[in-house]
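Excluded from the complex is one protein chain; the other protein chains are retained at their positions.
On to subunit A.
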Amino acid sequence: MSRVSKFAARDPGPAARMAGFMAHLRSHGLRLGVGETATALSALTHVTAADPVAARHALRAVCTGSAEDVQSFDDLFDAFWLNGGRVLQKVIPTAQTGDDAVHSSRNAKTENQAAGAGALSTPDGGEGESEADGEGKLVASLVAATLKKDLRDLVDPEDIAEAQKIARNLGAALRDRRSRRRKAARRGDQIHFRKLIRQSLATGGEPLRLPRKKRPERPLKIVAICDVSGSMTVYAQVFLAFIAGLMRGDDTADAYLFHTRLVRISDALRDRDAMRALGRLSLLADGFGGGSRIGGSLTDFARGYARRFVDGRTVVMILSDGYDTDTPDLISDALSALKRRGCKIIWLNPLKGWDGYEPVARGMAAALPHLDLFRAANTLADLAALEPELVRL
């Protein structure tokens, strides 16, 4: 049995299929415009388009733009072109569900939409018509949706606006530490006279170049890593709003979620539409509210993303209650590896706000020696109160 998707006889042709594929990628978070559709079509004319492997490579080169895109691309490609009549499991649970989740290029056009929706669920073996119609598919996708937490239920726009304000203040508190000393710079606000005189000696006193100097900026960058495991679900609202606000208020910030694995959410959260950002996040955070592997996730972070994004001018903010299923050694090793990169580490633990809390959870105890700051944070107000502490850091 071929795994290649079947398209209806009245399918308008490759262009519409490609448009359908692009819509499919777009609905799963890849940022593609009309231009890419045209490029993708012309790319296929330069390879053997009928060869699935070559077509996959070609479309991957056109449609992806980052390592994360590449990871999801193969699954999305399979789901659309090689779905063998199956319906994709992941569906964005919104009103647009029906259209975007259907992987048929017929939907690229607006006509004929209702008529053939059932064909998708027709089995490849082809013993008669499938009973299922468009509605059946929709039910399946709704079931899938209820199994997952939609983060939008947890966070509302006012929270985000409030958190954004706090995040911006925190960001500013960290950022605004400019040096008093001025340094030679290509683009500066003052002329570097000493250098000017020195250089013009070579040209008989004519100042040919105006060397400049400026105050070097020494910004600190925030990297937020948020625990969204089961035990943290009640606090997730505050933290996610905060992270969303942070990402939107500060374009150098970086954010990650972890439960049983680590997910980078920076790109998803930078979406201009705050609610859509959370929608994309819901997809990424598959496994939200599950078990927690703090040690493993932090190790992944220290070994992977940290190499690219963490340096001496970074503050790593970990939002977690410290209840871990991994061994405490892992946390300790991961944090010391992070520390070696020269960053500051802040741990915000919602439990610390409780009376009589002691950091006795093994994970938390292992982490303590590596922390620059260990604070409670249960509400947005707690986070706002962090500002003076961060300035001192």
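One rule holds in what follows: a contact is a pair of C-beta atoms (placed from the backbone, for glycine too) under 8 Å apart; a residue touches a chain by one contact, two chains touch by 3 or more; residues count from 1.
Definition applied: contacts and distances are computed from a predicted model.
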Just go with whichever of "MoxR family ATPase", "Response regulator transcription factor", "Murein hydrolase transporter LrgB" or "Glutamate transport system permease protein" UniProt uses as the name of the absent chain.
"MoxR family ATPase"
Out of A:E206, A:D273 or A:E358, only one touches the absent chain, namely A:E206
Which of A:A16, A:V47 or A:A172 touches the chain that is not shown?
A:V47
Out of A:H57, A:R198 or A:R261, which is the one that touches the chain we can't see?
A:H57
By the contact definition given up top, give the residues of subunit A that touch the hidden chain.
31, 33, 35-36, 39, 42-43, 46-48, 53-54, 57-58, 60-62, 64-67, 69-70, 185-187, 203, 206, 208-209, 266, 303, 308-309
